[in-house]
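Once you've had a glance at the structure underneath, I'll fire off some questions.
One chain of protein is taken out of this complex; the other chains stay put.
Letters are used for the chains, namely A and B, taken in the order the chains are written, and counting of residues starts over at 1 for each.
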Amino acid sequence: MAKPKLATCSLAGCFGCHMSFLDIDERLVELVDLVDLDKSPLDDKKDFDGIVDVGLVEGGCANEHNVHVLRQFRQHCRILVSVGACAINGGVPAMRNLVGLRECLEEAYLKGPTVEAGGLIPNDEDLPLLLDRVYPSHEIVKIDYFLPGCPPSADTIWEGLRALLSGHEPKLPYKLFKYE
Amino acid sequence: MQTERGAAATPSNAPSATRSVVGDAVKVAGSDRSRLMDIVQSVQVQLGFVPDEAIRAIADALGIHGVEVEDMVSFYAFLTREPKGRFHIRLSKTPISFMKGARDIARAFETAVGVPMGSMSSDGMFSLDWTNDIGMADQEPAALINGTVVTNLAPVDAETIVAALRQAPATSALPLFPGLDGQGPSLPRTRVASSLIQPGPIIFSRGGRGDGVRAALTLTPDQVIEQVTRSKLRGRGGAGFPTGLKWKLCRQSIGDAHHVVCNGDEGEPGTFKDRVLLTEIPDAVFDGMTIAGYALGARHGLVYLRGEYAYLRSSLQAVLDDRRRLGLQGKNICGREGFDFDIRIQLGAGAYVCGEESSLIESLEGKRGAPRDRPPFPTDRGYHQQPTAVDNVESYVCATRIMENGAEWFVGYGTRESAGTKLVSVSGDCPHPGVYEVPFGITVNELLDMVGSPEAAFVQVSGPSGQCVAPKDYGRRIGFEDLATGGSIMVFGPGRDVLDVAHQFSEFFVEESCGWCTPCRVGTTLLKEGLEKILADRGTLADVTALEALGGTVTRMSRCGLGQTAANPILTTMRNFPQAYEARLRPEPFLPRVSLREAMREAIAVQGREPVGEGEQV
Partner (left out) sequence: MSGETFTFTVDGVEIEAFPGQTIIQACDAAGVYIPRLCYHPDLEPAGHCRVCTCKIDGRRSSACTMPASRGMVVESNTAELNADRRTVIEMLFVEGNHFCPYCEKSGDCELQALAYRLGLAAPELPYQWPHRELDASHPDIFIDRNRCVLCSRCIRASRTEDGKTVFGFERRGIHMRLNIDAKALDETNIAAADKAVHVCPVGCIVIKRTGYRTPYGSRRFDQAPIGSDIEVKRAHHPAKEGR
């Protein structure tokens, strides 16, 4: 029987959840036996080959590209999981939700104390446009499960993933249930 | 925020002037923390708003903290810490006013004044705002101009009114406040019609002034309560608590001073019957309170009059003064040695929640109108922690009639559970809006025939907190057995959108939630947003299910009646008009609240270019 397929992505986040995932250490060997990795920054595979069983989403949606990737994941993943604080509520990037987008860009690139005269808001035509605020992933697509933490510990990700791969709902023990 | 307020103070409100205005207000009301409402209102009438300097001065005068004054002032819609125009025009916002053209009136005022709703003209002459239902559903569109009510407005009136106000002599600081009227210009449309369409055999059986009190005095206080109990009178505000039992519990409570409170807050959108009672037969109301005073052994009566009805205050006070001359108020009432009873009118300041009896008591004590937890019930510990009976205006009139005519006469009307008659306030798509005294047990159908609206598409019974009744249920009966109601009946004809009305009611609860408890404070906003997603044609079946579940939590977890009924506009329309929701549902399993395009609108404006545009634009 073919192994289940796993895909991962990092949207508006710090890649910390992926790093934490890699912290499963020697269980990586076990993971290789458990799943085939499809689209993911871990194998640098750019496109989906087809439908995958589990998708892990790190990061919220800060720009149009994040939305595009997240929708792609929703279309290709039977089960989609928000992993970590940024996917769940926007996390640190969502601090900008407390100020308007224009104010935020102007402070960062034009008026802030660290900006030298003649600052410029980056506006290359290839840059995806920012959204009015950073959205948690479940406000953009349907999310099936959540693994909280910043990042979720390697144990959390491992336990969650193992449960899903064996057809169970991830039920974290109290000590792994953390928002920070 | 606060520094802005300070900076915005006009030179005429220099500190010393402000302090002297506060000093005068405190002199009149007394240096009594529980009279904070009167002090603040009097300051606002003089200054147009309550500046920071006044807050400090009031706190100093009452020996309390500024933060306590701010707590109270910032709670009420009619009190403001920001400067407002000399003439504050507040348009009544209800589904009824909108169907009668209030939006056009708003536009006409915007044109006449030259600023949009929600703002003040640069010359400081006018502020334009919306305010929730002002108790004029029978003569909408209506508005408050300072404290004066204008009704049956047509767009053309806006210009006339604004022109007349511009002519007002600059010497009168804030004309058109009740008590200060006579200083202002004469305005069109200031007549509030009585709208008593159908008087009935009980409430409007004309008894003479004081007859009920004299009848009560032939009995012992216990016998009075016994009579009221036998009459099966139940609270006319809608909750239907047996009045006799309430009085008995209150009388039995041990306290230093019992209190009789008349709930004249009448804030439920669509009701105005108390306005009619206080206009037509105020003596029957005061007689009822005096009877309660005798029965409970109370010497103090308070009428809590909603801020919107401030225009009634002087006439009511005149009636009370008359009663004093006639020996119906004050010492030794009707010559009965030792029966002393005084009634004071307390004006509210724009807070629907104060219709809830414990919030009303908090407000009477000069605090924010947050409800109390029960127990203790007001009959044990109410106003100033003393035994207090809070009853509806109409309930007091019923008590008067029961004393005049006897309990047996009263139970001769109505049904087994609902003795007597009920006043209903009918408004909306109806040729004869107004107050009708109807027998309990009347069906919605019969009522609609009576008011000339047999074609009604739906009927909102009891206002936003009540139920949206569909034609299939028009056989239901008004009464405590079935459709219990305080009397608000809003009629909606064919072509009216039931979800649009539900949305307006949801917004009403957002604005009127007191904020004390989580489920109501947050839940009301979430309910409104949930409905808005459906109205924006972005709702899925999952959204409807989630909205219903949320409504259940708000209903079950909220602290007082406001929160416990705040989901009713949504839950009762879901139950009675499922097709209205189904028609708007999208087939997708999931849709985000906002489209990607909307989420990028700001960036498109800031960056001056179109999106990179990968993928679809949903």
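Definition applied: a residue touches a chain if its C-beta (ideal position, glycine included) is under 8 Å from a C-beta of that chain, and two chains touch if they have at least 3 such contacts.
Small disclaimer: the values here were computed from a predicted structure and weren't measured.
Trainee: Checking the contacts here: which visible chains does the omitted one touch?
Mentor: A, B
Trainee: Kindly state which of the options A:2, A:98 or A:117 is in contact with the chain not pictured.
Mentor: The missing chain is touched by A:98.
Trainee: Pick out which of B:209, B:299, B:521 or B:586 touches the chain that's been left out of the picture.
Mentor: The missing chain is touched by B:521.
Trainee: Who touches the missing chain here, B:97, B:418 or B:558?
Mentor: B:558
Trainee: In the whole complex, what residues of chain B lie against the chain that is missing from view?
Mentor: Here the touching residues of chain B are 1-3, 64-68, 70-71, 74-75, 351, 368, 373, 375, 510-519, 521-526, 529, 549-550, 553, 556-559, 593.
Trainee: Would you write out the residues of chain A that touch the absent chain, in ascending order?
Mentor: Here the touching residues of chain A are 82, 85, 88-92, 94-95, 97-98, 133, 136, 138-139, 145-148, 150, 172, 174-175, 177-180.
Everything below uses one rule, namely that only the chains that are shown with their structure count from here on.
Trainee: Looking at the complex, which residues from chain A come into contact with chain B?
Mentor: Touching chain B: residues 64-65, 67-68, 71-72, 100-102, 105, 121, 123, 125-133, 135, 139-142 of chain A.
Trainee: Mind pulling up the chain B residues that touch chain A in the complex?
Mentor: Listed in rising order, the residues are 589-590, 592-593, 596, 598-609, 611-616.
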